[in-house]
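Below is a structure I'd like to ask you about.
The other protein chains are all here in position, but one chain of the complex has been omitted.
Each chain gets a letter, A and B, in the order it is written, and its residues are counted from 1.
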Amino acid sequence: MAEVRYENASRIYPGSEIPAVNELNLDIDDGELLVLVGPSGSGKSTALRMLAGLEFVDQGSVYIGENDVTLSPPQDRDIAMVFQNYALYPSMTVAANMGFALKQQKVPKAERMERVREAARILDLEEYLDRKPKNLSGGQRQRVAMGRAIVRKPQVFLMDEPLSNLDAKLRVQTRTELADLQARLGVTTVYVTHDQVEAMTMGHRVAVLKDGVLQQADRPRTLYSKPVNRFVAGFIGSPAMNLIDTDVTSEGVAIGTLGLTLDPSVSSALTAQDDREVTVGVRPEHLKLSTAGLPGEVTVVEELGSESFVHVTVEHRGEPLVLVVRDAGETTTTRGDIVHVDVAGPTHVFENGGARLGE
Amino acid sequence: MSGGAAAGGVVGKGGPKSFLLGVLAWVVGLVFFFPVFWMVVNGFKTEEEAAADPSLIFDPTMEQYDEVTAETTGLLGFGEAFSNSLWAVAISTFFVMLMAVPAAYALSIRPVAKWRDVLFFFISTKFLPIVAAILPLWIIARDLDLLNTRLLLIVLYTAMNLPLAIWMLRSFFSEVPRELIEAAQIDGASIRGQITSVILPIVAPGLAATALLCVIFAWNEYFLAVQLNNAGGETVPIWVTGNVSTRGNFLAKLSAASTLATLPVVLAGWIAQKRMIRGLAMGAIK
Partner (left out) sequence: MAATASRSEAVKKLQRREAWRRRIPLLPALLFTIVVTQVPFLFSLWYSLTEWKIVPPEPRQFVGVDNYVDLFDSRFFREAVWTSILMTVFAVLLSVILGTLIALLLDRKFFGQGFVRTLLITPFLIMPVVAGLVWKNQMYSATFGVFNWVIEGLGFDRIEFVSRWPLWSIVIVLVWQWTPFMMLIILAGLQGQSASVLEAARVDGASPRATFFQITLPHLRPYLELGVLLGSIYLIQVFDHVAVITGGGPGSTNVPYFVFQRSIGGGWQFGLASAYSIVVVVASIIIATFGLRVLSGLLEGEDPA
C-alpha cells in the first residue's frame, strides 16, 4: 500500500501535437479511492495507463510510494489492474486466472492455492474455481477480474471502467460492493469511469479531466457545490446544471426577466472586471415552479417517481431557452402548461473563459 | 446422392429455387471430386481393366498396392520415400513454427519499428521465383556436399514455408485482445511467459491451420526435391512419378501409388477443414 503521485506527467502520442495527458499533477493518498472521470478523449484512461506502465510518460514523473516508476515496466510496479472487458485468460480456469500473477512471482503452489481460495471466499467465487471464463456470467467474470487483482495484494489497484460491461442493475449493486471491498482492503485505488454518477458515489475524491487537462480534483460534495469552471459544472450532476449565457447590466444579471441575487463575492468580482457577458448556472433542484417569476411553457415532463424534471421553455434575450426544473414526484404539471420559474437556491457564475467567479 | 438432394429441399428454406441450388451444389461438388474418385477406383483395378473402357463394375483387387509397395533393389522404395518425406515435412514444419511464432510476435503484439517493411520483405521472398535461386542453390549444395540429402530439403522447405507461416500467424496474433497481453504484463509475465501461457492457447486453432498448410506445401513439393535430390533422400512425389513407365500399361499402378501419396495430406485436410477456413482467411485479414 502506498500513495501515488503524478508530477507534471504528460503523454504525447507519436504523430500528435496535442498531449493526451497534459502536465498532470495529482497526489493520491495511501488507501484512497480516487476516481478519474471525464468524457471520452479526456485522457483519463491514458493517465491510468501511464501509472500502469502501459503508456510511456513523455514528460514529468510518476511515483508509487517513494519510488519513481516513470520508466519502470509494468512488471516491476507492483500494481494490479482490472480491465473494462476483464481480460481474463480464456484458456485458464478461474483459479489459474487468479493465481497467474503469483505463479509469475514463483510463489509456492500451496500458498498460491491458499491465497486464491481466500480471495474466492471474499468474492463468493469458491464454487466456480474450476470453470473457464466462457462458462461464467458477466457479473461472475467481473468478480474474477477483481479476484485476480486482490490475490496479489498489490501497492495500487488500477481500474479501467470495470463496471461498464454490466447491466444497469448489477452495475449499481457491484458499485457498492466494490467500494466496500476497497475500504476493507485499504488499498490505494485509481478508478477510471466516464459515468459521473459512478464517480460521485464511489470516489473519496474525484478528478475531472478534459482534453488531457485536470480541471478539478476534490471531494464529490465540493465538486458538486463549488465547481471551479463551467465544464465541471456542466459535467457533474444529472440532469445537468442549467447554464445560461447572459449580459451583465447595472442591475446585475438576469435570466429573461428574472433578476438574480448574487453572493457578495460574485458581485464584487463582476464589477471588478470589464467582461460584459457571463454564464449563470443553476441546478434543477435550485429552481422551482411557482406562481411568480419567469413565465414559460412546459415542453417535456420526465417523471422518475420520487421526483420529476420539468422542461420549461422561457424567453431569454429575445430567444427561447429551455430550463430544467426539479418538481415533486407526483407533479400535476403537463406538457403545454404555462408556468412560472423561480430561483430557490444557490447560483453559480462563470466568466467568459469558463472560470468560476466568487466563492 | 439423389436422395440427399431431395432432402435438401426439406432442410433448406423450401421452394424449388432453394432445392435446385442445393442440387447444383451437389453436382459441382461431385464434378470437382470426380478425378480423385476415378484415381482411387482405378487403383483397385487390374491394369487391363484400367486400360479398358471406363467402368465401375469390376472385381476390386489389392494387386497394385502390393506391387507399388514392394521393395525392388536399385529402385526407390515406397517405405524409403515415405520416411524421407516424413522427415523433411515434420522437421521443416517444426523449424518453421519455431521461428515464425516469435517473428509473428515481433510483427504484431510488440512490433518492431518498421514492422510493415519487415512483413513485406518476408512476403516479397515468396514473389522471387524458386527457379531464380535453384542454380546457385544447386552449386552451393554441391560444394557443401548437401546434394541428395534430407538436410537440404529441410532447409529449403523451411525457407519456402516461413513467409506464409509468419504472415498467417501474425494475423492470428493481431486478433489476441490487447488487454490480455497487458494483463499478463502487469501480472509479471515475461515475453516467453506471455507467448506460452496466454497467446499460444488462444491462437492454437490458427497455429494448427498454419502448420497444416506448411505440411501440405512441403509434402506436395516436387520441383526442389527432383532438382536437388534425385539420387538420395527422394520424397514421395518423386516416387509417384517413378511409377509412370514408358512400356506397358501403368494406369492402375500409378493410381494406387497416387492414392497412397495423397492420402495423408487429404485426410489431414479433411479433418482440419473448418480450422483451415478460419486460418486461411479470417486470420489473414484483420
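Assume contacts are C-beta pairs under 8 Å (C-beta built on N, C-alpha and C of every residue); 3 or more make two chains touch, one makes a residue touch a chain.
Because the structure is predicted, anything quoted here is derived from the model rather than measured.
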Partner chains on view for the chain not depicted: A, B
Residue in contact with the excluded chain [from B:Val68, B:Val198 or B:Val265]: B:Val265
Chain B residues touching the omitted chain (full complex): 4-5, 7-8, 10-13, 18, 21-22, 24-26, 28-30, 32-33, 35-36, 38-39, 42, 50-51, 53-54, 98-100, 102-103, 105-113, 116, 118-140, 155-156, 158-159, 162-163, 166, 174, 178, 191, 216, 219-220, 222-223, 226-227, 236-237, 240-241, 244, 251, 254-255, 258, 261-262, 265-266, 268-270, 273, 276-278, 280-282, 284-286
Residue numbers in chain A that touch the chain omitted from display: 70-71
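By our rule, only the chains that are shown with their structure count from here on.
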Inter-chain centre distance, chain A versus chain B - centres from mean C-alpha coordinates, in Å: 56
Partner chain B, residues of chain A touching it in the complex: 52-54, 73-75, 77, 79-81, 83-85, 87, 89-92, 100-101, 104-105, 148, 152
For the chain B and chain A complex, residues of the former touching the latter: 177, 179-180, 182-190, 193, 197-198, 201-202
